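Of the protein chains in this complex, all but one are displayed in their positions.
For chain A:
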Amino acid sequence: MEDWKQKYLSFKEKQNKQQFSASPAKEVKLGINLKQNLQDIQQVLGEDGDLVVRQFQLYGRQDAAIIFLSSVVDENQLHEYVLKPLMTEPEDISVIPSAMDALADYIWNMTVHVAKGGRLSELYALPGTIIQGNVAVLVEGMNQALYFSLRQIEKRSIEQPQTEQIIRGSREGFIENLESNLSLLRYRLQTPDFRVQTCPLGVRTQSQAAVCFIEGIAEPRLIEEVLRRLSLIEADSIIDAGYIEQFIEDQPLSPFPQVQPTERPDKTTAALLEGRVIILVDGSPFSLIVPALFNQFFQTLDDYNERFIVGSLIRIIRLIALMFSLFFPALYVAVISFNPELMPTEFAVAISGGRAGVPFPAVLEVLIMEISMEVLREATIRLPQMIGGALSIVGVLVVGQAAVSAGLSSPTTVVIVALTTIGSFATPAYNAAIALRMLRFPLILLAGLFGLYGVMIGTIFIVNHLLFLESFGVPYMIPYMPAKIRDMKDALVRAPLWWMRQRPSFLNAPDPTRLARHTPQTYTEKIFTEEGDLDEQPPHNHDAGRGGHR
């Protein structure tokens, strides 16, 4: 208890003494007095419970100390590679220089076996260095400190990304640790042109952010713009990549995402190779892809890994699902309440039969059901996984069935609402799906007020908005508008890989070619003869066919 009280008091005292930060002023240099130096550092970090100051005899003859935070430093390595060699008395004491500069060189060159590190003579920078996971070595009489990086942060293992499941493709996902994420990218992109530019963001959190791109593929102006926007952020904290996303997007008032977050390193690599720029931040398992366009939000890696016909069909299905989630309930309300004559007669009779006991107008009925569906969806996310499944069964089966028999809604409405919700989950990008899901509510209202005319006006408004949007200066609806024929190959359908010989044109990649011209598309030559005997074929026939096609 005494301990805590003392800490509290000294905390109060410091609060009274200094208003802002405890760091010493910028000009202050390290002195030659070890005790004084330690005292100065402890004044800044002294209250931290994990601060370790270990005094010892350097080579058995000189006062010295190491300072580190035990929570971020690998102590085994510290013992083995720093403390042990420093404390060991050499057999021939004469090799140890007595001049302080030479002594520092000797420690750096001969004694400590740690790769990363450096030297410092400014006192104010030392606490920051220690916080980042460095071990500082101070020696009596030396007016500089050596530091060695032994940073070790607890991290989870690499797992399959939870938010972006795909059938065919890599099972790895990003984790929170920046270094691990970079290593995931590095091993997929073994080119020396892959560039990583890091800098800390957030005045208090000092989160390391990394801007990655491939030199010669990403357009220099785009890189420059990304770096410029990042440099303008002067926030207190960057907790997650989502913070950065909101600071750098073009039109923050739009519901549509203009930066694409992804958990998948393979997707990130593909984006890099298209000429886009990636932003990673320490502490977030999401990388941000810029620029992000409307087209990207219903593409997945599955489309590319599968054969192109299958990939294209699935992509079209996804687009239909997206349309479902936006328009279906609004069209239903408009047709039922204003223009029932547009339906086939038998169907109209069936619907009105189902609606016979429902006391509300169609728009209210659909709104109630849609809102309860959203509530269910949100609840399922919050619930622990074990209960989540149970709740969705209760929600969908029991509530849906009960609502119909209680006369709250007609069976058709339940079908419509279910289709809408399922449709919105088919969109691979979670944030884009949410935007469209939320936009369906104003559309339902317009449909209830003005019928199909209202739906049409609302749709035109949304499409106009999409046409106005830009992401890092690239029009959001490219390649549809302005029309880029070359990029249409990877839009509604996904053309065969050998047909997409160039990177997206709107990214202005300095090196636009991604597939050599002589890559064959089909192999028509026969390897096996009728008898099925490979060995009888003259060997040069194999090569003659290859590369001969286009």
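By our rule, a contact is a pair of C-beta atoms (placed from the backbone, for glycine too) under 8 Å apart; a residue touches a chain by one contact, two chains touch by 3 or more; residues count from 1.
One rule holds in what follows: contacts and distances are computed from a predicted model.
Visitor: Can you pick, from "hydrogenase (acceptor)", "Nitrite/sulfite reductase", "ABC-2 family transporter protein" or "Endospore germination permease", the UniProt name of the chain not shown?
Guide: "Endospore germination permease"
Visitor: One chain is left out of this view; which of A:G353, A:P482, A:P496 or A:P510 touches it in the full complex?
Guide: Here the residue in touch with the unshown chain is A:P482.
Visitor: Touching the absent chain in the whole complex: find that residue among A:P85, A:G242, A:G451 or A:P512.
Guide: Looking across A:P85, A:G242, A:G451 or A:P512, the contact with the absent chain belongs to A:G451.
Visitor: If the hidden chain were put back, which of A:G49, A:P192, A:P344 or A:P359 would touch it?
Guide: A:P344
Visitor: Determine and list the chain A residues touching the chain excluded from the picture.
Guide: 338-339, 341-342, 344, 449-454, 456-457, 460-461, 463-464, 467-468, 473, 475, 477, 480-483
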